[in-house]
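See below for the structure under consideration.
Note that this complex is displayed minus one protein chain, with the remaining chains in position.
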Amino acid sequence: MSAWSGRLDLSQFAERPRDLLALLLALAVAGYIAWAISQSPQQALQFTFNGLSVGAIYALLAIGFTLVYSTVWFFDLYYGAAAAIGAYGIFYLRSGEALGGLYEVNDPAVNVVFALVTAGVAFWALREFYGRRLRERFGSGSALGVEALVAGGLGAYMGVVLAWPNDLNVLFAPAIGLAAAVVFPWILGRAAARIAPRANQSGVSFVTAITGAAIGVVCSVALAQAGGSKLYLSWVVSCLLAGMVGLAFYRGLYVQIIRRTHSRLIMLVASLGVLLALTALTIIVFESAPRPLPDVFGSTPWQVGGATIKGFNVFAIGVSIAAFVGLLLLLKKTAFGKSVRAIGDDEEVAKVVGINTTLVIAIVVFIGAVFAALAGVLNGHDTAIQPRMGLIMLLKGWIASVVGGIGNLYGAIVGGFALGLIEQFGIWNLAGEWKDVVSFVVLILFLSFWPNGLLPRR
Amino acid sequence: MSQLSESIRGLGASGPLRRMPRANVERIATVVVLGWAMGFMLWQGAGFTITLTTIFAIWAILAVSLNLVVGFTGLLSVGHIGFFGIGAYTMAILASDASYDQLRTESIPTPDWPFFAALPICIALAGLVALGVGIVFNRFRDDIFVLVSFGFAIIAFSFFLNLRELTRGAFGIHEIPRPAFGSWALDGEVEFLVFALICLALVVLICWLIVTSSFGRVLTAIREDEEAIAVFGYRVTHFKLAVWVLSAMMAGLAGALLASWTSFIDPNSFILLESMLLIAIVILGGLATIWGSLLGAMAFVLLEEGMRFLPFLPPEFVGQARQVVLGVLLVVLMLFRPQGLVGRYRL
Partner (left out) sequence: MTESSAAVIHTIDLSKHFGAVRAVDELTVAIPKTGITSIVGPNGSGKSTLVNLLSGTLPLDGGIVIIDGVGLRLVKAHESPQHGITRTFQEVRLFEQISAWDNIMVVLTERRLIPSLFERVKPAHRETAERVLREVGMWEKRDAMAGELSYGQRKLLEIGRAMAMNAQTYLFDEPFAGLFPQMLERVKEIVVRMRDQGHTLIFISHNMDIVRELPDHLIVLDSGKLLTEGEVHDVLSRAEVIEAYLGE
């Protein structure tokens, strides 16, 4: 200790006040909310409800964003465009009929583009995942032909669906019927194998196939006759399209970039270009003015305890929660979920362990875009749609996932609802326009003081 | 996050900087853009050329100043448009003709200053805001920085739109005067162009002095490895903050020029998409070269005006078509030439 001269650097305490400040901030927020409730319980109720209903949308955005990010470790800005594609998909498919023919937007060029995207994605998927089996069976030349034929057929089908959106329920019925006819026997077969493992397997599959086919037919007939289902079928089509475009960009672009450059920042910049181009394209196709979406279930408001509540918002919260539960079940209960986590931890190791990383990542990217599109749809029905909505929704989804803790699915849900509530209470005495500013301040506070968010990843 | 920065650092460590036939691409790009510009001038005649060159001067100031931050310091900012807007709005608020909309009582009366009195305030305010923002943003890097600056652009727009007492919201501000030396106002387009070009020349000179000084060399080192350069005695945060503020001040100058030139501004000139466009220009021209940014801005102006003559494109969508083209160009560049046309740095 003889060398100790007694001079001590005071700046060592620089780290401490941060924690203190964070604590004070949290207290201030809590106090502020208590004050707000005491000011006007009614307004507090209203804002809570509003907060929850936008929160559900933010949570949808955040959960997809965080899922994709924690698997491939790069911020895909296409995500914002996916939200806009979802919402404009509804407008595209339904405006001709539901909005009194005020807007005629159906355009062969757009239909062809999406048909091509569908065909391309289908072709890639067939080649990547069934290619070997097909080649073994048919030889490489005819396998290519089969793949091209199937993919072309799917693309053409999508083109047809898009070209006659007024008959969406009829046109789309076979697809839904087919899906039911495939999924149902599969579930039945699994159940049968559980319940009676020794039963005659071929008998079981015969029975399930028959019931499956019957259910498929019933489904498609019922659908074809239910005109009211068109809107919700449009949701499905919209989300599918957004998902496929996302997948196309991922495979066709980002994977190529990472192979060439090994830089995720370059991928980010490329996705910035994608976002720029797609947003501008949306403006070209749909013009920049805000557009309404057709009325949905529960568009009339109710009065609850002095607050005005739209039935649709309750419905939207329900849809979001169903989506969360579905996704969480998928990710926590299945082998797929385990693979996703393994890839997030280390893609190379996951590959060595024998996980089909290409397939898993493709599904994750697809799901992410579908969630964004769903959020866009719900948001569009709630307010109105405009081409730049994707940019702001991207930001909100990211903020919500930062608030929740990036990479944590539960965190994304919590973060989404928290952000929705904070925004609403943040503009207590201000005009609604300031809520973006509020959420940006929240972002900065979180990044500065709790960069790991409310629920850090594992 | 750590994986990302790892992979970025890993890129350098293994050193796969692909050798490229640099000189060739650069020469071809330069010749093509300059030739295109010449051809366009000859074809369109003086009047249109003057307008275009003025637009070019303003975007070039923006691009060169953004390149200081993006190309030389490695901070991928998508928020530059915010400072451009602050410059423009400060000019508009301070200098616009107060008598023009007296009837709109909700807005705070403007002081009705001359251009040259307002200009220093524009620049200083953009710098001041940048200082505050920069202190907060300094801790962020890489992808986080991109998204935070993305947010900043949206928030800046939100202020321009919603701070109605000052900015008159979506109505915009009219009657912003041209620069005047005593009684000689630069009302003519040629006079203004000369003024704008002088500003551009000043900005280019300052940027050139910055990047060739010791300060500039430190910036490039910060870009490559912040932690390593800190060990050699540099306060990295100060350097980053300084270049951020300087660059914002130049953007503020560009904003003031725009406001004065068009004499009317509204929030639509300062949306995030414009900012993304700007970064596309900077990357297109080339990172870490001043010349590249000039070239990028020139290509950008020519692109937009060139597209006006496409027969199948309705004129109201030219702006959007230009964004589509630049978005696609950005993607293509990231695939094949991440350093841009004449760049000295790849992300």
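A and B are the chain letters, set down in written order, and residue numbers restart from 1 in every chain.
Here, a contact is a pair of C-beta atoms (placed from the backbone, for glycine too) under 8 Å apart; a residue touches a chain by one contact, two chains touch by 3 or more.
What you are looking at is a predicted structure, and each value in this text was computed from that prediction instead of being measured.
Remark: the omitted chain is touched by one listed residue; of B:230, B:307 or B:328 this is B:230. Among B:210, B:249, B:294 or B:342, the one in contact with the hidden chain is B:210.
The set of chain B residues touching the chain not shown comprises 9, 12-13, 15, 17, 19, 209-210, 212-215, 217-218, 220-221, 223-225, 227-236, 238-239, 242, 344-346.
Methods note: only the chains that are shown with their structure count from here on.
Separating the centre of chain A from that of chain B, both taken as means of CA atoms, is a distance of 33 Å. Against chain A, the residues of chain B that register as touching in their complex are 1, 3-4, 7-8, 10-11, 16, 76, 78, 136, 139-140, 142-144, 146-148, 150-152, 154-155, 158-159, 161-162, 271-273, 276-277, 279-280, 283, 317, 320-324, 326-331, 334-335, 338, 346-347.
By the touch criterion stated above, chain A contacts chain B in their complex at residues 73-75, 253, 256-257, 260-270, 272-281, 283-284, 388, 391-392, 394-395, 398-399, 406, 431, 433-434, 436-437, 440, 443-444, 447-448.
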